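Before we start, here is the structure in question, set down as structure tokens.
All protein chains of the complex are present and in place, except for one that has been dropped.
So, chain A:
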């Protein structure tokens, strides 16, 4: 990878919580470089620290050790507005029900660029339109967010992040509430968006099988290890086999999926 292609770099990162001076380390020795136009999935068992890692990457939590650089600058040198122009987030939690329309939610992504009262400039409006077209949401533009299906809402929230026009987009389990068709649909859309817009898109997921087929790179986080590589390499290295205890399910390298141990 060339230096100007790298959007995010983590060096010797330790993640966890600092609670009343008591350190809880969830994972350490995390090193990675993320490049433009790549879709990266983060997988790992429940409670292993995926969300903590994402929160640390997003600057919400301080790393216990090590550094995160965005565009060769430490994440903690960015103020809130500057950070919101290089990194946008889609959270797992749904948004509160409101009268907001699809276009309005996407337009909220322009907040870092608008004036004190949030007036959209011509450029802002053009960006919103561009996002609506890219995600094929034009027909839903005036629909209220309470009238959308889960899959549509997820697309709209991705649209809001895209309108924020950042080099990096982080999504926390974007496919959780979706059926298998829409899980694949959203993930494929993420891949398409990463490639056409040349953004770095990082998301956490439990859909290992789908992620293997669609992602450029995958991060595998287990209790004592963190690896990042192309999915095919991870399969040959047997990284997915280490994800879960083998008493119940085993990873089948040929199909890239988990099989119940019988």
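What we mean here is this: a residue touches a chain if its C-beta (ideal position, glycine included) is under 8 Å from a C-beta of that chain, and two chains touch if they have at least 3 such contacts; residues count from 1.
The rule is simple: contacts and distances are computed from a predicted model.
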The complex's invisible chain, by UniProt name, from "Thiazole synthase", "SRPBCC domain-containing protein", "Cytochrome b" or "Iron complex transport system permease protein"
"Iron complex transport system permease protein"
Contact residue for the chain not shown (choose from A:14, A:33, A:114 or A:176):
A:114
Of A:6, A:48 or A:100, the one touching the omitted chain in the full complex
A:100
Contacting the left-out chain: of A:83, A:186, A:208 or A:221, that is A:83
So which of A:91, A:244 or A:258 would be touching the chain we can't see?
A:91
With the missing chain put back, which residues of chain A would touch it? List them for me.
58, 60, 80-85, 87-89, 91, 93, 95-100, 104-105, 108-109, 111-112, 114, 116-118, 144, 146, 160, 164
